[in-house]
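Accompanying notes for the structure given below.
Every protein chain but one is kept in place in this view of the complex.
Moving on, here comes subunit A:
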Amino acid sequence: MALDFSQIIPALPGLADGMLLTLKLLVMAVGGGVVLGTLLALARLSDNLLLSRLAKWYVNYFRSIPLLLVISWFYLVVPMVLSWITGDLTPVGAFTSCLVAFVMFEAAYFSEIVRAGIQSISRGQINAAYALGMTYSQAMRLVILPQAFRKMMPLLLQQSIILFQDTSLVYAVGLMDFLNTARSKGDVVGLPHEFLLFAGAVYFVISFGASQWVKRLQKRFAV
């Protein structure tokens, strides 16, 4: 079997569009996931037993089911639920469904990282903040979280690299991300193998490069 990579060059603009969608999904999912994950971690660590239990269940629930199940489910369910809530029957696209699925799923993983980060800050910090007359939200916002995030940055980035690879699962609902674009372009010109290998190589270079960079960062951040 001879491989012919020449057809990839004319397909590059289309592939770039696919990569753009992948990156857009990644950035929005990481942003949403970290915010929701932080709220979950705060709930988990709060003195309110009900909140803490709920957060624990949320995390255990999403960590015990496959991401692909969440994506497939939300693809069918999110449009329905949204139309119940808003009463508006215009369908939302696959992108919104996938984004909701990723944010909710990844929040469970991010929250465990954030929780460990918060717990690694010494108790004296929060006591000192209270002694200065700060409220809970001020203490968290101005004292604890900035330190915690600095500590857990490498882990958050590592999780984001995993998420970058996992975005390829949107293939299941036909969203034209980088992998799906490569597959369809490859089929059109009759060179599916070349395009698949090219896609794999691009994912590899980005993930490998990013994780090497995170390793260097980890050394710099080490206290």
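The rule we apply is simple: contacts are C-beta pairs under 8 Å (C-beta built on N, C-alpha and C of every residue); 3 or more make two chains touch, one makes a residue touch a chain; residues count from 1.
Please note the rule applied: contacts and distances are computed from a predicted model.
According to its UniProt record, the chain left out of view corresponds to "Amino acid ABC transporter permease" among "Amino acid ABC transporter permease", "Ferrous iron transport protein B", "Cytochrome c-type biogenesis protein CcsB" or "Beta-ACP synthase". Considering the full assembly, A:Q165 is the residue among A:T96, A:Q147, A:Q165 or A:S184 that touches the omitted chain. Residue A:P66 is the one among A:P10, A:G31, A:P66 or A:G93 that touches the chain missing from this view.
Considering the complete assembly, subunit A touches the hidden chain via residues 1, 61, 64-69, 72-73, 76-77, 80, 83-84, 165-166, 168-169, 171-172, 179, 183, 192-193, 196-197, 199-200, 203-204, 207-208, 211.
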